[in-house]
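One chain of protein is taken out of this complex; the other chains stay put.
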Amino acid sequence: MAEGKRDIVEVLKAIDRRIIFLLIALAVILPLAFHLVFSVHSSPIVEAIFDKVESLPPGSKVLISFDYGPSTVPENQPMAEAVARHVLHKDLKLYMMAVWATGPPQTEVLIRNVIQTDFQDKVYGVDWINLGYKAGNQGLINAILLDLKGMYTTDINGTGIGEFEMMRDVDNLTDMSLIICIGSGFPGVREWVQFAGDPGDIPVAGGVTAVEAPLLYPYYPRQLLGLMGGLQGAAEYEAALVSKYPQFEASSEQAIQLMGPQTVAHLVIIAFVVVGNIAFFAERRRERRRKA
Amino acid sequence: MAQTLELWIAALLTFMIFSFLYKDNPFYKFAEHLFVGVSAAYWMVIGIWSTLMPNLVARLWPSSVSGFINMPEDAQPEYHFIIPAIFGILMLTRLVERISWLSRWAMAFVIGFAAGTNFTRYLQSDFVGQIYNSMYPIIVKADGGFALGATISSIVLIVGVICALIYFFFSKEHTGAFGAASRLGIWFLMVTFGAAFGYTVMARISLLTGRIQFLGSWLASIF
Amino acid sequence: MRVQIPLIITFIVGIALIVAIFVPHDPFHRMNEEFSVYFDLIAVFAFILGGGNLLKIHGNRISRRSRDWKYSIVTVVGFLTMLIVGAFKIGGPPGLTGDVTAEGSWFKFMYDSVFVSCQATMFSLLAFFVASASYRAFRAKTKEATLLLIAAFIILIGRTPLGHYMTGWLPQQLEFLHIPNLSNWILSIPNMAGQRAIMIGIALGIISTSLKLILGIERSYLGGEGK
Partner (left out) sequence: MAPPDRDCRHFSKPALLLSLVLFLSPVLLLCTGNLPEAGAQETTLTIPAIVHPELATPTNVEAFDSPSDQGGSITITWEESTDDVPGTTLVKGYVILRSESPTGDFEEISSVPPHAEEYLDTSVRNNTDYYYKVGVVGAEQTFLSQTVGPAVAKQQWFNSRKVNLLFIALILTFAIILYVFQAKAGKKLYIRRISGIEAVDEAVGRATEMGKPILFIPGIQDMDNVQTVAGLTILASVGKLTAQYETKLEVPVSRSLVMSTGRETLKQAYLSVGRPDLYSDDMVHYVTDEQFGYVAAVDGIMVREKPATCFYMGAFFAESLILAETGNSVGAIQIAGTAMPTQLPFFVAACDYTLIGEELFAASAYLSGDEKMIGSLKGQDVGKAIAMFFILVGAVLATAASLSGNEALTGASDWLRNLFTLNF
């Protein structure tokens, strides 16, 4: 009996890392292969953004800034798309821009995936506009807080800004009812809070990679309305959106889909942590007994 | 054709690198050595075309590169860019043993640049900024009375900041009350590290998901 | 001269950059930006030293037939091919005047097929290592390690539906113990306190080191006196 027990402890103690690697690989491959989906529940910090968009009267202006690049697309893109879908569905005006040079290609992806598929009736320049990227990092944010038209004299295609109906009553950022920065570094959510949200008293919400999110919690909820952290944050927004508007179920579940492998892998890691501790305590108890 | 080739090369290299998880092997060695060579050259080429040409050659002698890179027609030479050119050449004196000490002049510029920019950057955003962020009421009022939960939170926060700062004190012995505070500080740091680690696990998994999806698309292209 | 002049250069450059944030007047206000460009340029010149060193090491391995010398050929060939294709913009439609990373160029082809796939795969190894590190490190060996474990564990569970189900039954009064709420609290309070103290400490370390560099107190980067 004691013999058998020791064996298990010994096995657990000397577990080969390659077994862990194999299980992690399976934890990711199997859910992907079998399209395993878990139900996602949104947390208050994400719901805050959803509720804010939900509460805005039609015609309110919402700015989304694309401050990320291809390397964080898996985490950032679903957030941007879910929010844009929500904004357009609520008949809010959607303004898109970028503080990162790598942002506009992602904006294009969003236009293809969201606007051209689900909102073909929305008119460019009336319901949504793509302002594009301008250099200057936080300096740009600072400048458009005071004078947006001074910085953006044209849209991304070079058409004069005066030609667009939805730009007529926009002079600076304070005309926006909500700013959402989807970002993955500097400049990003922090800069939007520091250079637009705080000085202009404009609600700012953010969507960031999981690595960055812990560094942004300090701003919530005083300076930051809400925060989507990593794929989970994106999935939570999608879940909130789909539960209220089931018609988006087909188009708006990319993050929820990707959460399958994440959840399983997470559970595997949790199991390993538990097993590791059981082995550790079992060994310690045995050692104590031996001493006694 | 080129796309299929690209897909196959990428897929094979992906497998070669993953094989390292089992153990070091010739496939990994191959991928590793190829990656090192190609990536070193990649950054050099980017350095030439996005830094050296537009920021040095084009500034000193605009007409020489007007065909190669985008620049305004009427660009005027900016002669102060001779300074980095001189420093750059001084850097190369390392190749000649006898005068290699001249490269220290270039190094001195680099160090001065590092010290000057970092001094102000960290002073502003991390020192002054973080003190500013901590100056909030400890007892939080809510309508009528005071918010118990929020008050406890802000007390924990301020105690945590102070104790963790005490842990970083170098010139005072960590004994007595000071030592107790320092120990509490290290506990806060441990919670911080655990929380940040736990939160990040997910992002790391999503990287693997992306890679597996790529291999899936490669498999799909075969069948 | 071999030590004094570098110290003077460091001093002047460092002080000028600090002055620049208080003095918006020319020539100071443009210094920060211009000097970063200067730095980038010096780094590009230094590439010659780095690239030369890479070639030398692998060249030596090949000529001496040392261990794994055959793989060194792969490095040298990869390096030279990429360098020549990129520096002279050989192959593909854009030609010498186009963008070096233009779609369809050979450079872009090698970038996409070799560079991007190797980079993304190396990066994704983290998924495995994060698991093996969790298994090994998160054990309640000491008080400190226990705290690390508990915090990580709550956050880990809080990020999965498991956390939602485990404590979803809690009554209203105990809602703060609900794992998703608890993990939010850990992130926004104790985590934040630790982060803040770390950041203040780091700022002081960097300020002090910068100061020592500017004043020439710290000069190990210069190597020896004289020679």
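Note that the chains take the letters A, B and C in the order they are written out, and that residue 1 is the start of every chain.
The rule we apply is simple: a residue touches a chain if its C-beta (ideal position, glycine included) is under 8 Å from a C-beta of that chain, and two chains touch if they have at least 3 such contacts.
None of these values were measured; they are calculated from a predicted model.
Peer 1: Considering all chains of the complex, which shown ones does the missing chain contact?
Peer 2: Answer for the hidden chain's contacts among shown chains: A, B, C.
Peer 1: Using the touch definition up top, pick the residue from B:55, B:118 or B:206 that touches the left-out chain.
Peer 2: Of the candidates B:55, B:118 or B:206, B:118 is in touch with the missing chain.
Peer 1: Of the residues listed, B:40, B:85 or B:208, which one is in contact with the missing chain?
Peer 2: Answering carefully, the residue with contact to the hidden chain is B:40.
Peer 1: Of C:85, C:100, C:130 or C:154, which residue touches the hidden chain?
Peer 2: Spelled out, the listed residue whose C-beta touches the missing chain is C:130.
Peer 1: Per the definition of touch given earlier, which of B:57, B:162, B:184 or B:215 contacts the omitted chain?
Peer 2: Looking across B:57, B:162, B:184 or B:215, the contact with the absent chain belongs to B:162.
Peer 1: Go through chain C and note every residue touching the omitted chain.
Peer 2: Counting over the whole complex, chain C touches the hidden chain at residues 18, 21-26, 29, 39, 42-43, 46-51, 53-54, 57, 67-68, 115, 118-119, 122-123, 125-126, 129-130, 132-134, 136-138, 148, 195, 198-202, 204-213, 215, 217-218, 220-224.
Peer 1: Even though one chain is hidden, which residues of chain A still touch it in the full complex?
Peer 2: On the side of chain A, residues 17, 138, 142-143, 145-147, 149-150, 171-172, 174-175, 194-195, 198-199, 211-212, 215 touch the unshown chain.
Peer 1: Quickly run down the residues of chain B that touch the omitted chain.
Peer 2: 17, 20, 23-24, 28-29, 31-32, 35-40, 42-43, 91, 94, 103-104, 107, 110-111, 113-115, 117-120, 123-125, 127-132, 134-139, 141, 154, 158, 161-162, 165-166, 168-174, 189-190, 192-194, 196-197, 200
One rule holds in what follows: only the chains that are shown with their structure count from here on.
Peer 1: In terms of C-beta pairs in contact, which of A-C and B-C ranks higher?
Peer 2: B-C
Peer 1: Just how far, in Å, is the C-alpha centre of chain B from the one of chain A?
Peer 2: 21
Peer 1: Suppose each chain is reduced to the average of its Cα coordinates; what separation in Å results between chain B and chain C?
Peer 2: That gives a centre separation of 3 Å.
Peer 1: So which bits of chain B are touching at least two other chains?
Peer 2: In chain B, the residues touching two or more other chains are 21, 133, 195-196, 199-202, 205, 207-208, 210.
Peer 1: Can you tell me which residues of chain C touch two or more of the remaining chains?
Peer 2: 127-128, 130, 134, 138, 149, 152-153, 156, 159, 187-188, 191-192, 195-196
Peer 1: In their shared complex, at which residues does chain C touch chain B?
Peer 2: 2, 5-18, 20-21, 32, 34-52, 54, 68, 71-72, 74-83, 86-87, 96-97, 100, 107, 109-128, 130, 134, 138, 143-145, 147-156, 159, 176, 183, 185-204, 206-207, 209-211, 213-214, 221-223, 227
Peer 1: Under the stated contact criterion, what part of chain B meets chain A in this complex?
Peer 2: 21-22, 133, 195-196, 199-203, 205-210, 212-213, 216
Peer 1: Quick check: in the complex, which residue numbers of chain C touch chain A?
Peer 2: For chain C paired with chain A, touching residues are 127-128, 130-132, 134-136, 138-141, 149, 152-153, 156-157, 159-162, 164, 180-181, 184, 187-188, 191-192, 195-196.
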